[in-house]
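A protein chain is absent from this complex, but the other protein chains hold their places.
Let's look at chain A:
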Amino acid sequence: MPKVTYVSDEGEVRVVDSAVGDSVMQTAVRNGVPGIVGECGGVLSCATCHVFVDEALLDRLPPMTDLEDEMLDGTVVDRCPNSRLSCQLKMSDELGDLRVTTPEAQE
């Protein structure tokens, strides 16, 4: 079972087991991890599940779609090169464990 490590903007760390097929956003919401909202439920219409992905893991992630790219322009904390919307990061055994940092605010 892959694990997601969530680091808050203040450095607080939470490690959560993720079900294969769940997104990093869903894993956070189901486990009460603060710092991720996921207002729209994962259909790329709200930009409230912004995360910064550990640089070393970036290349392993599925590529970003144009729609995710556009929505990332609307996050309340400005995007960085390692920004993703966590509803688009589906956990799998192939992908393995992930480590993400959540921004100071989502909305």
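In this section, a contact is a pair of C-beta atoms (placed from the backbone, for glycine too) under 8 Å apart; a residue touches a chain by one contact, two chains touch by 3 or more; residues count from 1.
One rule holds in what follows: contacts and distances are computed from a predicted model.
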Report summary line: The chain not rendered here carries, per UniProt and among "Alpha-D-ribose 1-methylphosphonate 5-phosphate C-P lyase", "Nitrite reductase (NADH) large subunit", "Integral membrane protein" or "Cytochrome P450", the name "Cytochrome P450"
Query raised in the report: Looking at A:T48, A:Q88 or A:T101, which makes contact with the chain not pictured?
Result: A:T48
Report task. Have a look at A:V16, A:C40 or A:L57 and name the one touching the chain we're not showing. Result -> A:C40
Query raised in the report: With respect to the chain omitted from the figure, which of A:E10, A:D59 or A:D73 is a touching residue?
Result: A:D73
Report task. Could you list which residues of chain A touch the chain missing from the display? Result -> 39-41, 43-48, 67, 70-71, 73-76, 105-107
